[in-house]
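The complex appears here without one of its protein chains, the remainder shown in place.
Right, chain A next:
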Amino acid sequence: MFRTALRNVLAHKARLLMTVLAVMLGVAFVSGTLVFTDTLGNAYRNQSAKSYDNVAVAVTTYPNPQSDGTKDAGIDTRTLDKIRGLDGVAGATGRVSGFAGVADQDGKLIGNGWSNTGANFAPGKDGKDAAYTFTDGSGPVKDVQIALDEDSAAKGKYRVGDTVRVATNGPVKEYTLSGVFTTEDGAVNAGGSLVLFDTPVAQKLYLQPGYFKDVTIAAAADASDQKILDEVKPLLPKDAEAQTGKQLADDQAREIEQGLSNLNTMLLAFAAIALFVGVFLIANTFTMLVAQRTRELALMRAVGASRRQVKRSVMLEALVVGALASVIGFVLGIGLATGLRSAMGSFGAKVPAGPLIVSPTAIASALAVGVLVTVLAAWLPARRAAKIPPVAAMGSAHLPATTKSLVVRNTLGSVITLAGAAAILAGAAMGKDTGRMVIGGGAFLTLIGIIVLIPLLSRPVIALARPLLNRLFGVSGKLAGQNAVRNPRRTGATASALAIGLTLVTGLTVIGVTLGQAIDKMTTDNIRADYMVTMAGGGALDKSALTALEKAKGVSAVSPQQATSLEIKNEFHSASAVTPGDVEEVFDLKTVSGSMATLGKGQIAVAEKTAKSNGWKAGDTVGVKFGDDSEGGKAETKTLTIGAVYKENEFLSPVLVPTSLVAPFEPKPYIPEVWVKMEGGASTANEQALVNALGDNPAMSIMDRQDIRNMFGGMINTMLNIMYGLLAMALLIAVLGVINTLAMSVFERQQEIGMLRAIGLDRRKVKRMIRLEAVVISLFGAVIGIGLGSFLAWAVGETIKSDIPGYALVVPWDRIGIFLLLAGVVGVLASLWPARSAARLNMLTAIKTE
């Protein structure tokens, strides 16, 4: 039996080509993902292990002093000295760190703002800091000196001795570059920048003189980490936490694992979609192979093979094909993983070096997936093969599909589709998370239902295009239209593959574009300011920045959006401290009752929904507690009047309070952004005025309204592009399916094409006929997918409607047009080879009777 299967595979090499390709691509995707994440995980684990190599115990202090200005935590020099004096401690290094952005020669920030760090250079007795290896110069030992990591220095084209502008949360300062170093630090190896300051400078910048945020302790040769930990703990202040280096390394490894497993799941989900699409192609191929061999299989039955043997022979054939394709796919996957790693490197995300990890699990699962998918897809055709009666060996070669089976199929499909659609509608009506879950289930059902129903749909839908085909393309169009619905099952399976891909693509696009539009609208509706000033790294702006902006030339209104929290009637409310008067200039505040001007009189304002849920109205007085006395800090409760109730503004917290009221309790206010309105609106000159006022600080970003829109819109576009990229694999397999189907059609209709050529259809028109058939099938799949995708997007939109003010479903006709056009192009491309072989068909052999 095995030998027969092998022979059959070899005999149908060409016809199995597309199947092999589809399985191969799917398996490559799966194994590429597995190998890539394994490799990445291993590299990160090694690196984190390495960075904790010399750390016996690490101490870190909470909370981060930067985010809460009311008190400074930290470990003072005395405690550090005590730790140094402990038994078994070889050395202890105090560390302090925070944001530090470096300007390149053009004044632009090096790095992305999120990973620009500054820390202290902590030399030991030998004048060296073990964490950093200097490739040029030496560490900073004066307050005007800094050192820079090698990559950042290269990006900024800085050499030792150059003057470098460094921005921390305060004003920009100029330093002299004393040295360039390399490090095992994870953030730096992930592409971030690191500035080293002399320790007193760093302490002043990030904490307070004489204090450290972290301490790393090295053990003597024979000392136990645990013992040191036990000894260190009693010496530490309340907000400090100590752990052994090993614990930390393990924790970090676990985090890495977690992060990568998310990535893994997402990539594998897309691989699953690609493989699912491949199933249709494989099923088509085996159906055809079985149909072609009807007589042969019937003969086997006639000479005594059992149904089971016939079925098994087909399954075995699938197994051979699946195994072969999986092996090739796996090799391809390893290549893919290697490629992905270097691709990440070229996008600026540095990946630590390490060997390629090909785990046995990866091998086993990739191969199992490939073989299983192929065998499962071949199961139905194999069953059909087993049903061939022995008498078929004598009769004509074709057993037409019984109408009964299509009746069952259509009934089943309709029921599933209707159930799915009902679930989607119900989910849309429910809204929120539960609604989305219901929609998810409904979407799956509908997709399955449509796939079951698609052969039935093919006739009426394609019939709609017929008149156009006849008119535009004459006899080629007419024949193509009819050929496309000749084998509804096959057309259906081929179109399904495309429909699945396009359902996802369209659904994501409609949602993405709709959200983008809503955000655009939100920005326009809520903001009057010309500029928003923020830290590039997402941290807080220094008070000095606000002062500087207030004094800048051409500024007509400035208000910070200072994030704070107020305790009103024993309940915490997040609030925005703003500048009275100016706040109305920079935000479009719609007053429901009362007057915003009351903010200037030391009253507060509350957003409509919050007011309603707490039963407040304008004119009420409430007790407001400022500050936090739980740790012995300063706090005071004041009785304040609610001067105004306003409509919710997406850029502000639901409680507004004048900055002057909060100031005494927040010496280091947390200001994520400052909003500025200028005379003459947004202009290059005005922007420059702000840049100058801020002291040309590379770490601060000044965004106009368009930039704000782009920030969110850009995020959505990036997401969409990633999704498109991942779905491209499924679409590619769908294209292979179209090629496959056409190649089969051409092969099966050789005689017909030969006749057409004989009675006068020229090569050009034969090609056109095949091409149009491909386009018709592709567009059919695309139309189904776009329709279903839009429906799903609408349903999901209904559930998020309530969370997004100004939500309105946007159907991006331009993009849908592009999708249709692409589907058409896919059809044309897929038909290139089959059309060519059809046109080159030898007429004489084609018309010869068997």
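The criterion applied here is as follows: contacts are C-beta pairs under 8 Å (C-beta built on N, C-alpha and C of every residue); 3 or more make two chains touch, one makes a residue touch a chain; residues count from 1.
Throughout what follows, contacts and distances are computed from a predicted model.
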| item | value |
| --- | --- |
| Listed names "Cytochrome bo(3) ubiquinol oxidase subunit 3", "Pyruvate dehydrogenase E1 component subunit alpha", "RNA polymerase sigma-70 factor, ECF subfamily" or "ABC transporter ATP-binding protein", with the criterion being the UniProt name of the chain not displayed | "ABC transporter ATP-binding protein" |
| Which residue of A:Val622, A:Leu809 or A:Ile847 touches the chain not shown here | A:Ile847 |
| Residue of A:Thr93, A:Ser458, A:Asn483 or A:Ser576 in touch with the missing chain, whole complex considered | A:Asn483 |
| Omitted-chain contact residue, chosen from A:Val144, A:Ala758 or A:Ala808 | A:Ala758 |
| Interface residues of chain A (partner: the chain not displayed) | 474-475, 478-479, 482-483, 486, 751-752, 754-765, 843-844, 847, 849 |
